[in-house]
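For reference, the structure discussed in these notes is given below.
The complex is shown incomplete by one protein chain, all other protein chains being positioned as in the whole.
Just so it is clear, A and B label the chains in written order, and each chain counts residues from 1 on its own.
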Amino acid sequence: MDFATFLIQCLNALQYGLLLFLVASGLTLIFGIMGVINLAHGSFYMIGAYMAYALAPAVSAIFGGEFFSTLAVGLVLSVILGYVLEWAFFSYLYEREHLQQVLMTYGLILVFEELRSMLVGDDVHGVTVPEWLNGSFALNEVMSYPVYRLFMSGVCLLLAIGMWFVFTRTRLGMMIRAGTSNREMVQSLGIDITLLYRIVFAIGVALAVFAGMIAAPVSSVYPGMGNSVLIICFVVVVIGGIGSIKGALLAALLIGLVDTFGNVLLPQAAGVLVYVLMALILLWRPNGLFKD
Amino acid sequence: MRHPTSFVLIFFGLLALWPVMSGSYGADLVAKIMIYALLALSLELLVGSTGLVCFGQAAFFGIGAYAAILLSPIDGSAPSLWLSLLSAIALASVYALAVGALSLRTQGVYFIMVTLAFSQMAYYVVHDTPLGGGTDGIYMYVKPTWGWVDLDKPAHMYGLIWLSLLMGFLFFSQLLRSPFGRALAGIRVNEQRMKATGFSVYPYKLAAFTLSGAMAGWAGYLFAIKDGFVNPELLSWHLSGAVLVMIILGGLGHMRGALLGAFAFALLQELFQSEAVFGNYAKHWHLSLGLAIMACVAFMPHGLVALPAQLRERLSGRKNHKASAAALEEQA
Partner (left out) sequence: MQKRTVLISAAAFAVIAATTNTWAQAHPQSKLKVGFMLPATGTFASLGTAIDNGFRLYVAEQGGKIAGREVEYVRVDDESDPSKATDNVNKLIKRDNVDVIVGTVHSGVAMAMAKAAKESGTLLIVPNAGAAAVTGAMCAPNIFRSSFSNWQPGYAMGEVAAKKGHKRIVTITWKYAAGDEAVKGFKESFEKNGGTVVKELNLPFPNVEFQALLTEIAATKPDAVFTFFAGGGAVKFVKDYAAAGLKKNIPLYGSGFLTDGTLEAQGADADGLLTTLHYADNLNSKRDQNFRLAYAKTYKLQPDVYAVQGYDAGQILGIGLNATKGDAKNIQGFAQAVRAAKIDSPRGTFTISKNHNPVQDIYLRKVVGKENVMDSIASKALADPGLGCKM
């Protein structure tokens, strides 16, 4: 592999890792703060992608503009969805054991997939992006890099910085971090833990939905897309340390590297490599890279 | 369990009579469910009795299944039942020992994820390398033999599976009543306390993990020789998740729960897919199944096994402390 190709592969790894981070960050928040194992997280990603496809015509009719307005509308809807879901289902799960959460969210996956099938159908769809994002720029005489992928990486990076800012510099972030460390204490300090959980859950869902929406033009929209994302997300969260955003970022980037180079250098072992990585890291650091 | 023998007699008795009452399809179906019930039992030993939530049970199941096919003689002659069964169990146990030895160094949710990781590794080895025959699986054309037992006859196959389930159930019930079983219960209830009393918990957990893997391998072996066909999906996390769902549905902490859960889960799927009952909506059975599972979590938090006690409470109007406490402590 020559140096130019190596650099391009690194760029691929970075982009994949950053997208993974976006999806996984929602999961680590929900998992870390609320202690809820949410198997339906992949379904939120799928909902995001389908929203990008299904809402586009309606949004352009009402608001004009297509892609960015759909993103904005989708974001608002996802926050509402997260809020309502938490209130309707997940609030019952906090006192229950992990296993009942597993069961409940397993049922949710089935429900979401089938609802999607009944409402939007089973075909594969594409999502168009605005012209100025649609090109590619040449890296060498044969290969170009799509502008949209750079845009995606940029957005993920911005969000990562935004999250860091919120968590380290705002009151909300402080409450969230406190909630991860010691739930009861936060409650006894007079902070409305129910509201906090609802907000955190809504943010977590919004992150996954948003990731699905911006990934949709690249990954296209098809049934079962949530499933493949789910397990990798859990791997990211666990490697990074549950509840740790910077851990999720590092883990996602690591996985991006391993996956990308694995696919090229050892295609037969590519699938296994990520799990070998996880097993090795957990055996070295049983609580993940950064225990918050 | 207040009357263990009566449960065993009724449950296994009904199962033994079933092929006589039902058609060939019904017997086939129940045979398959019994295999899943054996798998569920193996997971129950880990999750319900020792408190170790393993999300990788399908790996041992799949290894047992693939061993059945990969270890059969190349020339196409029929392998000996005992030899191939024992080799399949041995292989599954070895992998379980290795996975357990490494995973038991982690705790809680990390333990869950490490077991998942090892199961995914096995899945990818079978899925991506020529060893496993790839994503379309491998076929077996000759069933193992043992004396007069002819596994091509459905009755004999059903009998073998029924016997395996019975033996597995009895073995585990006895195991849980033994000092070993008591130690596992202690570990489940409060591991720190066990350690404080001088018990070294690691060997017990490892032994439980390996035994559980062995039993899962046995179930996998039965699956392979029944269908004559294995594929990588037998090791996927979807199956690990489904088994977990089965034992939670049935009720954790009870061997009966594993059996009931396996039957309930499989029957619910059959019910919701049945066009006779649901007509055109049968194709949306995923929705009905999902809703049913969620309803179970909401209304039966302790699983099906605790349903009689729950109903009793509701009907009597007041908490019957003795009965519910006893019900929750029953082991089999």
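As a convention for this text, contacts are C-beta pairs under 8 Å (C-beta built on N, C-alpha and C of every residue); 3 or more make two chains touch, one makes a residue touch a chain.
The structure presented is a predicted model; accordingly, all values stated were derived computationally and were not measured.
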Of A:Tyr94, A:Tyr145 or A:Trp164, the residue in touch with the unshown chain: A:Tyr145
Options A:Gly74, A:Gly243, A:Gly271 or A:Gly288, residue touching the unrepresented chain: A:Gly271
Interface with the unshown chain - residue positions in chain B: 2-3, 6-7, 10-11, 14, 18, 21-26, 28-30, 32, 124, 127-128, 134-137, 139, 227-229, 231, 233-234, 239, 263-264, 267, 270-271, 273-277, 282-283, 285-286, 308
Contact footprint on chain A, counting only the chain that is left out: 1-2, 5, 8-9, 12, 15-16, 113-114, 117, 121-126, 128, 136, 138, 140-146, 148-149, 218-225, 228, 259-261, 263-264, 267, 270-271
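Following the convention adopted for this analysis, only the chains that are shown with their structure count from here on.
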Chain A-chain B separation of Cα centroids, rounded to whole Å: 33
Footprint of chain B on chain A - complex, ascending: 31, 37, 39, 89, 92, 96, 98-100, 102-104, 106-111, 113-115, 117-118, 231, 234-235, 238, 242, 268-272, 275-276, 278-279, 282-283, 286-288
Footprint of chain A on chain B - complex, ascending: 47, 53, 102, 105-107, 109-110, 113-114, 116-118, 120-121, 123-125, 127-129, 237, 241, 244-245, 248-249, 252, 284, 286-287, 289-294, 296-298, 301
